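Below: one structure in structure tokens.
Of the protein chains in this complex, all but one are displayed in their positions.
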Amino acid sequence: MSAAPKTSPGSFFEDFAVGQDIVHATPRTVTAGDAALYQALYGSRFALQSSDEFARALGLRAAPVDDWLVFHIVFGKTVPDISLNAVANLGYAEGEWGVPVYPGDTLSATSTVIGVRENSSGRTGTVYVRTRGTNQRGEEVLSYVRWAMVHKRDAASPPPEPVVPDLAAAVAPDSIAAGHVPGFGHFDMAAAGARARWGDYAAGERIDHVDGMTVEEAEHQLATRLYQNTARVHFDQFAAKAGRFGRRLIYGGHVISLARALSFNGLEAAVRVVALNGGRHVAPLFAGETVFAWSEVLEKAELRGRPDVGLIRLRIVAAKDRPCGDHPAADAEGVILDLDTWVALPR
Amino acid sequence: MSAAPKTSPGSFFEDFAVGQDIVHATPRTVTAGDAALYQALYGSRFALQSSDEFARALGLRAAPVDDWLVFHIVFGKTVPDISLNAVANLGYAEGEWGVPVYPGDTLSATSTVIGVRENSSGRTGTVYVRTRGTNQRGEEVLSYVRWAMVHKRDAASPPPEPVVPDLAAAVAPDSIAAGHVPGFGHFDMAAAGARARWGDYAAGERIDHVDGMTVEEAEHQLATRLYQNTARVHFDQFAAKAGRFGRRLIYGGHVISLARALSFNGLEAAVRVVALNGGRHVAPLFAGETVFAWSEVLEKAELRGRPDVGLIRLRIVAAKDRPCGDHPAADAEGVILDLDTWVALPR
Partner (left out) sequence: MSAAPKTSPGSFFEDFAVGQDIVHATPRTVTAGDAALYQALYGSRFALQSSDEFARALGLRAAPVDDWLVFHIVFGKTVPDISLNAVANLGYAEGEWGVPVYPGDTLSATSTVIGVRENSSGRTGTVYVRTRGTNQRGEEVLSYVRWAMVHKRDAASPPPEPVVPDLAAAVAPDSIAAGHVPGFGHFDMAAAGARARWGDYAAGERIDHVDGMTVEEAEHQLATRLYQNTARVHFDQFAAKAGRFGRRLIYGGHVISLARALSFNGLEAAVRVVALNGGRHVAPLFAGETVFAWSEVLEKAELRGRPDVGLIRLRIVAAKDRPCGDHPAADAEGVILDLDTWVALPR
């Protein structure tokens, strides 16, 4: 047949140029069904996302969907265009959630290439993109930078002029939009299962989230397909068995959501994640392994014009097959995730 | 860090006192997503919960969610406060479902301690609680008593004055609220897949439900997280492998829902469970095992003022890796559940 090839091979390093804008397929209407599946996949108990009544008491029109569900859906859209040929997802920065996402909202995503740098091997390069997720009214629901190591199509192609964006070590609390945090004036601590408010946490405090959650192949596959994330390494055991690990890799975002759900035990009132300062998938997770997590209060901040809200810069560390009572460092055996976020709590 | 501990260790036997009221976190809005997951987890085919049109013909405004889904959500809320340190869930009594729960309703739960008795070992005690689940209008959707064996924090602490509540052997049919059963005047037997009405069943009749359902780890984990039931024994294989069974325990309520779904084959018209007289999880179920069930008609009753409705007191017995054509007794090898309920059928 002389017809043009119909399947996409994904993008290679040579396909990215600084300044380039990418419109990602496929728009996705988020529903109560997605929220229920998210609940079943991670078991989160944060009251804001669990109860329409609780959300209304905070001034929202209904329970918004989980902040990380928004992240995964937006992220998933970028995979076919950005990281189908990625060796690794290297990092995140300058992430901020925007307006809440409710069942019925339709999410779309676009990315801008903000950096490219060929690696010394000459076979791969690092691509930096800023991705924006918007709802059907064009309101931003999420914006973040990520960078990934991407294969070159041809090792012999000349390297581009290197551009490495200057990224903030953390989102400045002053830049966080106060309007994206619901009103915490009528925050029902008992309903939320919470004993500690913002004032009860101290910088430097470490919290072991105690519980462990074992992951099954069916679970991470259901999750990753729910996000329309098509990265092959998560689904194809036939190819995986001949690969480096012999097994399917679990989407890193699955680990983030598990750690977030585990963190309820100790952070019950931290009902909204407002910013993603950075994060690193330290090691892969595989089915059959059990995830534990602990958190550290890196710093505390007020939210401009919002006496009802306090911010905590929270580092969440997840490990596998290793309880976290001793707060293992990022380079400790078994650690798989080191994530730096800002979360909002009632004062 | 000098900050107070943030994670809850759960309650111990010493923490319970008769008369104590407990408000459980987290309110939970039930949605069509939950109903779909429940469908996918158990495969039930009772027409009332399957079809808005069928429900409307019975005078309801839409298909209510499954009665046991309501139970599991209410039960799940009680776990962090009642049974996180439980050795075993010992029994149920005096359970009645109230107003139907529709997608969009928000469920909350409270419990009252109605009994405490230290066990002879001195290391555990039995706690009796009456739990009430309500919707966002404060209407009762479920009320039941359960008792669990809970660890003492300190074996040396003195035993409390023993109080053992006087519980009914079965809910009296006369006490069942007639208004909680939809109108069976226009019950479409063909649509329901039903051949037998109330009058076709005889006290003493035994029904083998024939089919078997094998349970996977991913399935019971999805279910138990959907119910926000956080009991660690269901999720943490890392801890389980060093434990008594070497495996994750499956939430007993998962078995109830499987048995209920299997019971469609032979009880197609029994579309509403109205009361829980008692129940015992005879033995644990593990992933990879196959559940079978049979039922016995213990007695029949009319429902006050409702010539369209008949009640059957139904004992459902579930077994694992053992078909139930011979109606095994509760102490037979392989039996895992012995449950006593009232169900409503059209006359």
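As written, the chains take the letters A and B, and residue 1 is the first residue of each chain.
Convention: a contact is a pair of C-beta atoms (placed from the backbone, for glycine too) under 8 Å apart; a residue touches a chain by one contact, two chains touch by 3 or more.
The structure presented is a predicted model; accordingly, all values stated were derived computationally and were not measured.
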Residue of B:E139, B:D154 or B:E216 in touch with the missing chain, whole complex considered: B:E216
Residue touching the undisplayed chain, where the options are A:I176, A:A191 or A:L226: A:L226
Which residue of A:L37, A:V116 or A:V215 touches the chain not shown here: A:L37
Hidden partner chain, residues of chain B it touches: 31-37, 39-43, 45-47, 50-54, 63, 103, 190-196, 200-202, 204-214, 216-219, 222, 265-268, 288, 290, 292, 321-323
Residues from chain A at the interface with the omitted partner, ascending: 1-4, 6-8, 23-29, 31-34, 36-37, 80, 103-104, 106, 108, 136, 216-219, 221-226, 228, 230, 232, 235-239, 248
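We take it that only the chains that are shown with their structure count from here on.
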Geometric centre distance via CA averages, chain B-chain A, whole Å: 36
